[in-house]
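Only one protein chain is missing; all other protein chains are in place.
All chains are identified by letter, namely A, B, C and D, in their written order; residue positions are counted from 1 within each chain.
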Amino acid sequence: MAAVLDQPQTEPASTFAAPIVRITALRKSYGTNEVLKGIDLDVKRGEVIAIIGKSGSGKSTLLRCINGLEVFQEGSLTVDSKPLLHESAMAMRELRQRVGMIFQSFNLFPHLTVGKNVMLAPTLVKKRGSMEAASQARKLLDRVGLAEKFDAMPDQLSGGQQQRVAIARALAMEPAVLLCDEITSALDPELVGEVLRVVESLADEGMTLLMVTHEMSFARKVSDRVIFMHQGRVHEMGPPAELFGNPQTAELKQFLSSLHD
Amino acid sequence: MAAVLDQPQTEPASTFAAPIVRITALRKSYGTNEVLKGIDLDVKRGEVIAIIGKSGSGKSTLLRCINGLEVFQEGSLTVDSKPLLHESAMAMRELRQRVGMIFQSFNLFPHLTVGKNVMLAPTLVKKRGSMEAASQARKLLDRVGLAEKFDAMPDQLSGGQQQRVAIARALAMEPAVLLCDEITSALDPELVGEVLRVVESLADEGMTLLMVTHEMSFARKVSDRVIFMHQGRVHEMGPPAELFGNPQTAELKQFLSSLHD
Amino acid sequence: QNALDNVLKAKTIKIAVPTDYPPYGSVDKNMKPQGLDVEMAELIATKLGVKIELVPVTSANRIPYLQTRKADLVISTLGKNPEREKVIEFSSAYAPFFQAVYAAKSMKLTAFSDMAGKTVAVTRGAMEDQELNKVAPANVDYRRFEDNNATIAAFVAGQTQTLATSAAVAGDMLAKNPKVSAEFKLLLKDSPCFVGVAKGETALKTKVNEIIAAAKKDGTLDAMSKKWLGKAAGDLPV
Amino acid sequence: MSDFSLWDILRNLLMALRWTVVLSLIAFVGGGIVGGLLLFLRLRGGKIAGKAVGLYVQLFQGTPLLMQLFLAYFGIALFGIDVSAWTAASVALTLYTSAFLTEIWRGCVASIPKGQWEASGSLALSFGEQMRHVILPQAVKIAIAPTVGFLVQVIKGTALASVIGFVELTKAGSMISNATFQPFVVFSCVALLYFVLCFPVSLYAKNLERKTHGRRA
Partner (left out) sequence: MNIEFDFGAVLAEWPLLLRGVAWTIGLTAIGTVLGMIVGTLCAWARSGGPAWLRAIVGTYVELIRNTPFIVQLFFIFFGLPAAGVKLSPEVASVIAMVMNLGAYSTEIIRAGIEATPKGQIEAAVSLALSKSQVFLRVVLPPALKKVWPSMVSQIIIVMLGSAVCGQISTEELSYAANLIQSRNFRAFEAFIIATLIYLALSVALRRLLNWAGPKFFFGR
C-alpha cells in the first residue's frame, strides 16, 4: 500500500525548530457556550498528534479552528508563522492550501468522478493543467490503493474506499499539515483497517498529522504525542506510552476505563 | 407485571369443544405465486400456538388471512363458527372485534397520546363513553406496566414500551384471539424481555394466542402447540417438547440447526 | 416643454380609446379598434400630421392614463363633471352621449324610484355610476365592473336586473343580441363626449379645439355621428 | 362590427396567445436572472443583504400580483418614468417571479449537506469556485423540477396583465366576449388554450420530480 509520493512537505532541517502550528490562549464560544477555554499548543513539523476525549469536549471544534472553518473569539493561531486572519479571503485561501482536512463523513463531491474529486482543487486553486493534475491524481489514488477507481463515481465505492479517496483529495493540495476528524467512525468495522493503514503510511513518511480518534491502539502505535481534551481544555498531554500507561488525572483515568465497557 | 384484568374472553367450559378458529384447505396466492398451499388448522379456545419457519414460508400471510387483512382464494376460515366474508364490511368488522393483531413495527398512531391510542377503537367501534374508555385504558396500561405513560406521545417511548402499548391497545377491544407477528423482532435485545413477559402473562390467563416468533426458547416455554411452516404448508405440528426434541422431517431439523449459527 | 411640442417632435400621438364600448370603441374581427372615438382619434392625428398610437383603456383607468402621461389625449366617451375638471382639462364636445337605464321589457320602470332594491350593472368610474347615485334611491344594489365588457356581459348574462350605460352602447348590444328582451327605460343624463387633456396642457387643448371646431363646420362630426350612432351630432357644447 | 365565427374567435385568441407566451418567457428569464442575483446576495451579501432579500421575498409573496401590476403601471409613471403596459407587466412579473424562484433555489442550495461546503472550503476553494464547481451542480439537479413547475404559475400569472390593458390571452378573451356576446364559448376557448399551454409543462415537471426522487431513494 505504501507507495512512493513526492513529498514537498518535508523541508530542510533548519526550519524544523519553528512549530508549524502554534496555538496560543485560544478561546471559542458558540453564543454563550464556551467550547474552547484557552488552548495552548505547538505542533512540530512532522509530528503526529492524536487528540482524544469525551464527546463534546471540543476536539472537532479545535481542528475546525485550525483550518478556519470556525471563527474564534480570543487568542491567536499561526500556521507556518503566518497568523490566521479571518477577514482576509486571500489569507484564508493561503492557509487552507497548507492545512488539509479529512472528515468523518468523507464529503466526496457526489457529482464528480473519483479522479475529478482529486483534481478539482489543484486545477482551480493551484492552476494546474488538467494533464498534470490528472497524472498527480492517478499517483495519489494509486498510493491509497484505488488506482483503478479513477473513473468511478463516489456512490459506487464502499465507505472505506470513499474515505481513502478523501485522503487522496486532501493530499493533492500538498498540505503541510493534515487534520483528521474521526475519519473511521462512520465505517463498518471491517473497513477501518484499510483507512488506518493509509494514515499510518502518511505518518511514516513524515506528514504532520493532527487526528481526533477513538482508535486507542492506533493512537498508541502511530502518534508521537497524545492530547486528552476535557471540557474545552487540554487536560493532559504527553507521549502515548506515558499517557495511556500512567494517566495522571482522574478524568483521563475514567475516560480510559470507560472505553473498555 | 402480571396485573388483574377482567377477562371476558374466557367463556363457559361448554363452548370449549368448538374450535375458536377453524381453517380448512386454505390457499392464497399473490398473482401466480402461491404462498399458502392448503392449510388446515383448528385452534382451541385458550390454546397458545407458536408458528415457526423460514423467512418467506408464509407465516405472516397466514396470520393476516385470519383477521382478513389478506384475501384468500380457496378454502374456508371460521372464527367462533362464523365464516369470514370478505364482501361484507359489517361482517369483517365483527370478525376483527374478535381477533386482535399486534405487529412487528408496533404501528402506534403517532399523533395520539398513549392513552388515546388505547381508547380510540373502543370509543369508535364499541361506542364506549370516553370516561369508561379512559378508565379501561388506564387499567390496561397498568397491566402492561405503563400506567404512568398515559399522556406521553408514542415517540417519547422506547421500542419495548411502544410494543407494550400496542398490546394494551389490542386488548382494549377484548378480542377472543390475539395474533402476534414477530412482535419482538424490531426491538433491541435488552427490551425483548419486557414484552415477552407481558405475552406470557396473557397466555397464563387463558388468552387464545397465535404467534409467529423467532424466540425458540420462549415458544418452547409458553406454547401448547408449535407449527412449523415450510413453503406455504404446515410441515410439522405438535407439542413443543416433541417438535423441538424430536423433529421428524429433514426440513425442520435443518431449520432448527440453522438457528444455532 | 409642453405636450403639443413633444407630440410634434416625436411625430406620434398616443390617444386613449375604449375597446369595450361599441359603437364608440370596440374591436373588429382582426382585433383592430374601431368606432366613433377611434375615428375621432384618427382625425385629430391626421390634422396634427402625426402618426397615431391607440392605447386601449377602460372607464376606470382612463383618467390615470392621462395623469401619468401614458396617453396624450383621452378620447373615450369622456363626460365632463366638476370632480374631473379638478384633475384634467376638457376640450369642446365632439359627439353626443346619452346615458340611460335599461331593463327587461316586462319590468315596470317608469321613474328612478322604481329602481329601489333592484340590481344595476354599471362600469366603475363611468359617469353613469355617479349620475345614478344622484337620482336613484339609496337602496339600489350597485354591481360595479372593471370595464364595460364586464358590465354588459353581466347584464346580458342576466346577472343584474338593470343596466345603466350609454344609449348607443345599449342600442348596439340590443341589435346584436335579439335574445335579450331589454328596452330603454329611463334617460339618465345627456352628457356629450369631450376630449380629455392633461392639466396645464393649454397648447394641446387649444389645438384640439381648433380641429373640433373645423370638423363641426365642415360636417365631419355629423357624418361620423351618422355613421356610428345613426343620427346627426346635433348641438354640442363648446 | 361584423360577426365572429368560431374560427375568428380561435384565431384571435391564438394570436393573443403569442403574447402570453412571450410575456411568460420574459417573466421567467428575467425572474430567473434577478432571482439568481438575489440568491447570490442572500448567500454572500452578509446579514443585512440577507434580511433585505428576505423582506423582498415576503413583500412579493405576501401581496397580490394584481396589486403589484397596478402599482408598476400607475406607480412608476408618477415618478415621471414612462411605462408602457409591456414594461409594467414585464417588470411586475419579473419581480414576482424572482421572489418565488430565489426562494425555491435557496431551499435547493440549503439542501446540499454542510459537509460539501466544508470539504470544498478546506480545499482552499473560493466562494465562487465552491458555488460553481461543487454546490450549484448538485443544487441545479434538485432545482429543475420545482422550477419547471413554477413556470406554470408564471404562465397563469400573465393572465393578470389583462387588468392593466395588456392584450394577452385573457384580455383578448374578454374583448371578443364583448364583441360576440358568447362568453361561454369564448372563455371555454381561453381556458382550453391555457390548459394546452400549461398541462404539458405540469406533466414534464411531475416526471422530472419522479426522476429526481427516484434517484435519491
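Criterion: a residue touches a chain if its C-beta (ideal position, glycine included) is under 8 Å from a C-beta of that chain, and two chains touch if they have at least 3 such contacts.
On a predicted model such as this, the values are computed, not experimentally measured, just so you know.
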Chains shown that the absent chain touches, full complex: B, C, D
Full-complex contact with the absent chain, from C:96, C:125 or C:171: C:125
Omitted-chain contact residue, chosen from C:13, C:27, C:43 or C:60: C:60
From D:66, D:112, D:144 or D:208, residue that would touch the chain that is not displayed: D:66
Subunit D residues that touch the omitted chain in the full complex: 58-59, 61-68, 70-71, 74-75, 78-80, 152, 156-160, 162-163, 170, 173-174, 177, 182-188, 190-191, 194-195, 198-199, 202
Sites on subunit B contacted by the missing partner chain, in the whole complex: 67, 69, 89, 93-94, 96-97, 99-101, 103, 105, 107-112, 120-121, 124-125, 153, 166, 169-170, 173
Absent chain, residues of subunit C that touch it: 59-61, 63-64, 67-69, 83, 87, 124-125, 143-146, 150, 153-154, 157-159
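Following the convention adopted for this analysis, only the chains that are shown with their structure count from here on.
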Centre-most chain, if every chain is reduced to its averaged C-alpha atoms: D
Centre-of-Cα separation between subunit C and subunit A, whole angstrom: 81
Residues of subunit A touching at least two other chains: none
Of all residues in subunit C, the ones touching two or more other chains: none
Arrangement of touching chains [line / ring / star / complete / other]: other
Chain pairs that touch, as defined at the top of this document: A-D, C-D
Touch list for subunit D against partner subunit C, complex: 1-2, 4, 8, 12, 15-16, 74, 77-78, 82-84, 163-165, 167, 172, 174-179, 181, 183
Interface residues, subunit D side, partner subunit A - complex: 113, 115-116, 118-127, 129, 133-134, 137-138, 141
Residue ranges of subunit C in contact with subunit D within the complex: 19-20, 22-23, 26-31, 34, 55-58, 61, 64, 68-70, 146-150, 152-153, 156-157, 172-173, 176-177
